[in-house]
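A single protein chain has been omitted; all remaining protein chains appear in their positions.
Let's look at subunit A:
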Amino acid sequence: MYSANPTYRLLIALVLAVVLMALDQRSKWVEPLRYGVGYLTAPVHYLAHLPVDSARWLGRLSETRSNLMESRERLERQVLILEQKVQRLAVLQAENVRLRELLNSSANLDASVLVAEIIGVDPDPNRQELVINKGGQDDVLQGQAVLESQGLIGQVVEAGPLSARVLLITDASHAMSVQVNRNGVRAILAGTGQGSRLRLLYVPDTADIKEGDLLVSTGLGQLYPRGYPVARVSRVSHQSGAAFADIEARPTARLDRVSHVLLVQSMEPVSIPDVAPESPSDEPTPEELPDDE
């Protein structure tokens, strides 16, 4: 009696699956389903991360006193250096705001951040994604930018209840607008699907981009905050006959080594009108209201 109708069930499953895929691709209707199942999948990610966590905990337990003293001293030195830099930053920021006021454009450089820990990586070699331990219950939203101390990492593509998925800038389906820090030349930075390689797309052969140039985010597309380092140009090659230069870059963030990331909570208002599509997804970015003007 059980062997009577698996074919019908398969047909039903087929129809259901196709409907699910279509809805998932074209609409937001199945998002509650994904969110609900997220309560069941997040514990698995946390469990899979447990060995790493406990190893770190053990390492902390067995840390020697002299080591701790040493690292404390190093950190104090680092804080001193950073504080000195911040002193100058305050002046520069004030100056920047004044200059922008002269230009009648507003820019809020401050963005509050949320610290999250990476608890998983995508097992599929075709995709470059991470799982972090903050989700919808910590007000993580789809489209939020994710940073590391050295630069941009990517964006949140799926916010579950207890965890979220981050699409890395190196993913083959990811592209964003950047500019050369030295001279402001704008270009589109696309991922290649390989860990540490990015490509600049559609750069005219004559554009002034050199090896070692720092690429920073432009904020066009209103998804990523403006002015964060993203990558450094690692190779520029000009081919005679080709319309565009072949330029490779390397992310400044240590994508394969970081354990903690920063989620940008509030976006700065950008005065330049949006032209370049920055996200692979076609839904509008969740915008937060600027708190100060």
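A few comments on the model shown:
Here, contacts are C-beta pairs under 8 Å (C-beta built on N, C-alpha and C of every residue); 3 or more make two chains touch, one makes a residue touch a chain; residues count from 1.
Throughout what follows, contacts and distances are computed from a predicted model.
The protein name that UniProt records for the chain not on display, among "3-oxoacyl-[acyl-carrier-protein] synthase-1", "Rod shape-determining protein MreD", "Branched-chain amino acid ABC transporter permease" or "ATP-binding protein", is "Rod shape-determining protein MreD".
Considering the full assembly, A:L10 is the residue among A:L10, A:L92 or A:A242 that touches the omitted chain.
Within the entire complex, the positions of subunit A that touch the omitted partner chain are 1-3, 6-7, 9-10, 13-14, 16-21, 23-25, 30, 33-34, 37-38, 40-41, 44-45, 47-48, 52, 120-127, 129, 131, 157-158, 160, 165, 172-173, 193, 195.
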